[in-house]
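Only a single protein chain was left out; the remaining protein chains are all shown in position.
On to subunit A.
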Amino acid sequence: MTTFLIRRFVQMFFVTVVAAFLSFILLYLAPGGPIDELRGAQRQNDGMSRVDQTDVQRVRERFELDFYLPFRFSRWLIGWPSGPIFGAIGADWQVGCSIPGQVRLVYPDGRVEIIEEGCEVPLTLASIEDRRVSNGVFFGDFGLSQTILRDRPVMTLIMSRLPYTLSLMGTSILLSILIAVPIGIYSAVRQYSRFDYTMTTIAFIGSSLPSFVFGIFAILIFSILAQRAGLPYLPSGNASGARDWVMPYFGRIEAGSLVDRGLRFIMPVGVLTFINIAGWSRFIRASMLEVLQQDYVRTARAKGVKERMVIIKHALRNALIPFITLLAGVLAALFGGALITEAVFNWPGLGRLFIDALGRHDYNVVMALLFVNVVLLMIGILIADILYTIVDPRIRLS
């Protein structure tokens, strides 16, 4: 077990670094970015807000775009390079380019073209000595937010959203398991019954429609139409109200009170739970059906074991083994949040933050969320592997 764990931790370390590096590269290679935005704004601002080379250079510095990608990555990962080594070594080592060079290409047919090539002013270790740098994510420092909460720690931003995501995802996952497992078992045991058909139909609807459709329908039905009909209604979004509101038959609800927060919790949790149940119940059903046809189940029945015991003790334990694989991603999902659902219900969680950060080129925030997700996914898979040995005696980690 110890050897297994050590081996897995080493693997996890390398997988995490490679995943982080690839995410980092793809993020920076994606079209657009702050410089494009600046140039876009510049298109019409050649008056008092005009931007010149030094302004562009400052923005490049702020986003660390003047560092070569590997150094940019290493600064993010371990906070190095931050200046000459031991204060003196490698002061003139080039780690980036402050001002790109330009080359005029004169073609044989007389055409002339100016392209960026080479480096006019190199960025050396000595020149970055005064630059602000994080300690690196390996030391728990995700740096500063670049655009969303400018110049304030990414961790502050994440911690402000984490409780909302954990509560939303935790509740919906827990409810999903509590509801989906019994439904799946009952559907399998009563295969082709009316209940099974009904659940199958609902599951197909839940699996085939995207979450934002359910979200919008839920808002329309339980919020807007219910309110217009003078019925008790659910607030359409937010984690807590901005001001007190009145619900028919229930009276005034105080903004930020437990009732207010609870009522706002219902729709997003309901939608997420419904979608999870749709997928998971089918999974359990299929797994149970397979197990119920196994010889050992038949043997148990032949031995006269009560049907309930056959299902719970003999069938269910084995049927849950594949389900553990599915749950490996739960840990990451708990942190990652529900991207679409959070946006639709204006839930101030990490999923919404991720979308926002992507759209506004806050590279540090995006990378922090991706990195933590990768780590949690790794841990989730490890836990799943360990759980296998507990639920399935045939599996030995050694």
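Assume contacts are C-beta pairs under 8 Å (C-beta built on N, C-alpha and C of every residue); 3 or more make two chains touch, one makes a residue touch a chain; residues count from 1.
Note that in this section contacts and distances are computed from a predicted model.
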Checklist entry - Name the chain not shown, per its UniProt record: "Peptide ABC transporter substrate-binding protein", "Electron transfer flavoprotein subunit alpha", "Na(+)/H(+) antiporter subunit C" or "Protein phosphatase CheZ"? => result "Peptide ABC transporter substrate-binding protein"
Checklist entry - In the complete assembly, which of A:Ile89, A:Val106 or A:Ala302 touches the absent chain? => result A:Val106
Next on the checklist: Using the touch definition from the top, which of A:Pro81, A:Pro235, A:Gly336 or A:Gly380 touches the missing chain?
Outcome noted: A:Pro235
Checklist entry - Which one, A:Val133, A:Leu149 or A:Val305, makes contact with the chain that was left out? => result A:Leu149
Checklist entry - For subunit A, which residues reach the chain that was dropped from this view? => result 25-26, 29-32, 35-36, 38-56, 58-59, 62, 69, 99-115, 117-118, 120, 144-145, 147-152, 157, 160-161, 164, 216, 219-220, 223-224, 227, 233, 235-243, 245, 342-346, 348, 352-353, 355-356, 360
